[in-house]
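Complex shown without one protein chain; remaining protein chains in place.
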Amino acid sequence: MAAGARPVSMGWRRWGIAGWLPGGAAALALVALYALAVAGLLGVAGGPGGFDPFDPYVLSILRFSLIQAGLSTLLSLALGAPLALALARRQFPGRDGLIKAMAIGFVTPVIVAVLGIVAVHGRAGWLNQGLGLIGLDGGTYLYGLPGILIAHVFFNAPLAARIFLQTLQAQPAAHWRLAAGLGMPPGAIFRLIDWPVLRREAPGIAALIFLLCFTSFATVLTLGGGPAAQTLEVAIYQALAFELDFQRALALSAVQIALCLLLTLGLSAFGTRPAEIDAPVAEIARPDRAAPATRLLDGVVFLIAAVILLPPALAILLRGLSLQGFSILADPNLLRATLGSLQVAIPAGLIALLIGFGLAWTARHARLSGHPHLARLPALIASIALVAPPFVLAAGLFAALVGKANPLALGPVLVPLVNGIMAAPFVFRLVGPALDRAGERHDRLCRGLGIRGLARLIWIDWPAIRRAVGMGLAIATAFSLGDFGVIALFGGQDFTTLPHLVYRLMGSYRLAEAGSTALVLLLLIGLLFWLLETLIAGRRHA
Amino acid sequence: MLEIIGLRLERPDFSVQYDMIAPDGGFTALVGPSGGGKSTLIDLIAGFLAPSAGRIRFRGQDMLPLAPADRPLSVVFQEHNLFPHLTLAQNLGLGLDPALRLSAEQRRVVEDGLQRVGLDGLGARLPEEVSGGQRQRAALARALIRRRPLLLLDEPVSALDQAMRRDMLGLIDQLRREEGLTVLCSIHTPDDAIGIADHQVEIREGRVFSTKS
Partner (left out) sequence: MRKTTLAGLAAAMLLAAAGAPALAQDRPVLTVYTYDSFTADWGPGPAIEQAFEAQCACDLVWVGLDSSVGILTRLKLEGPAAKADIALGLDHFWSTEGARTGLFATHGQDTTSLDLPGGWQDAIFLPVDYGFFAFVYNKETLANPPASLTALVKDAKGPSVVIQDPRSSTPGMGLLVWMRSVFGEGAEAAWKTLSPRIVSATKDWSEAYGLFLEGEADMVLSYTTSPAYHRLAEKDGRFAAARFAEGHVMQIETAAKLKAAPNPELADRFLAFLLTDGFQDKIATGNWMYPVKLPATGLPEGFDAPLPADAVRAVDPARIDAARKGWTEEWLRALAR
């Protein structure tokens, strides 16, 4: 050590606070908010009532929730993994755009996507029309489990594919040169290089998709077809919004959170780490591209994926592009709804970023400072935010605060807040791995030089994580743009968003305008995505 | 011998041209500044990059029409030579059968290879369980058991400390003599190659700057 240099231990102490503070603050804030919400609802309900969670109806919903979520996850992975492999192998014009578009599918507002799915798979849908041409009738297969599965795969298979793709492409270039130099046949490349990666990433992706499908709301509501096909989330919403049975809502929420936490903990025993998004792209082409066997396989995979994923997207586009629909463009409501959407989505995105990033930062700090078991806590809290019903949070906070503030002003504050909390887990899962990697690379250097806190974030970590941050912010904001659940509780004429407008248009028989508004919403999401990813993430990439 | 004749690669942001000869059975060191074009030359010889013009001949045979796996050479990189989820023995086995279906005879060859580089008994270890120097030696062993006459090494010792660098280069040289290999080795610290390399080629700005024997 050079003479006059500060001993490392002093820097370490101060480093401690900078590490624990963001996550600690985020966690405390979340816990406080949830506690307030529960208190608010209990206050209105007049105390916790007797509620039998083992009521046969509840058990049957539980069973259905688990079945549909499990099947959705399996199917999404089954399509997503081969699709990722095919994309990893093939280069074609528009590939980058396609991969970006796949992320958008994940944030497409449910009401928009469901209409597209109905247009394709419904009784009078394209598929049945096509079958009718050759004398067959598919009947009504859409409402119920099949419809829910189709919708979930539509949303989640592209997401799974994109995450798998990033990890597949994260192989060091040297590995591909080795494979080429050794003359590895395609089968061996899959067995020895790709499959270990897929197997390692699958539990993490599966956990995420399972939780998303388990807490699925709008999809199940529309395509479920009735009481036989409902999830806990739907039951909670019913209890809260329409049966005015707050005790039941709270009790069901507790069941849902407990169950999902158990599942998360169980899956994490497989040694999952959150799936990586931010990964360098290998420049050298994979040696198995040319083999005829892989060409055929990839072609088939692309075909299947196109058949499953493209038609609803097309239907959404076609529905929105009608002359009658375009009349909405002149309507001032459209502008108001757009501004309202931005008013909700941008703060929500920032809140999600603050919370998600704070949790990820502290999780990394726990790991790097020798307390890896503590790193589980932020992850756990992020999971709770993922599965806790937003309606309970929103309604509870509203009930708690309504005496203390103008109720009409609460909506514009609560909607972004709740949406932000809902989206925080995604930021956590996107930014976390990037932060971890940057940490692994530079931690000893930073500790040795005493670089900590904000300086470390700006100078050392930022270049490595900016892409993940950009994508996290984009997803969180896009999510909130398309959200309908929470705004339904608080929206009104003055405070309206685009999805809200779509519903109102539908409620007045104005389906063409609803379709065009949905298209505007999609365009806005796409624009925001592109803007945030480019501005924050920097260079263009796949 | 290895003949590089007018080998050119044109790219939008840079272009390189190499003319050089590596003596048969000798140890040729490639030296020069970082980013000078050493790695590009090795990639071209190995077949990972396709040249815009020029010829590569080894012992009279034109190498350009051959795919990387068919060229009479093996490559060892600076790092990431081993697949992290396979054991050292399995990684070596890939050199014999890229689909990793080994006969008992082949397994013996693997053991033998490990022994020759001083890694006997470590076959069942994973790459992360051994040191950097041991990993590079395993990569060297794999190149060895493939029995290709030309051995290319792209800064194989740059990630090691000085003592290990000398040891590793010494090992490479020993194997070269035992097997009669032609070795082309790019190196960042030319001093380590003193006494080992009998031929030195300096590459700067994508061109052969000077040669020494």
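Each chain carries a letter (A and B) given by its place in the written order, and its residues are counted from 1.
Definition applied: contacts are C-beta pairs under 8 Å (C-beta built on N, C-alpha and C of every residue); 3 or more make two chains touch, one makes a residue touch a chain.
Because the structure is a prediction, the values reported are computed rather than measured.
Asks: Identify the visible chains that the left-out chain touches across the whole complex.
Replies: Every shown chain touched by the left-out chain: A.
Asks: One chain is left out of this view; which of A:119, A:424, A:446 or A:478 touches it in the full complex?
Replies: A:119
Asks: Pick out the residues on chain A that sit against the missing chain.
Replies: Residues of chain A in contact with the hidden chain: 44, 57, 60, 115, 118-119, 122-124, 140, 142-143, 221-228, 238, 240-244, 331, 333, 336, 339-340, 342-343, 346-347, 395, 398-399, 402-403, 406-408, 412, 488-489, 491-495, 500, 503-504, 506-511, 531, 535-536.
In the analysis below, only the chains that are shown with their structure count from here on.
Asks: For chain A, which residues count as touching chain B in their complex?
Replies: Within the complex, chain A touches chain B at residues 172-175, 177-185, 187-188, 191-193, 196, 284.
Asks: Taking the complex as given, what residues does chain B use to touch chain A?
Replies: Going through chain B, the ones touching chain A are 43, 46-48, 67-70, 74-75, 77, 79-81, 83, 85-86, 94-95, 98-100.
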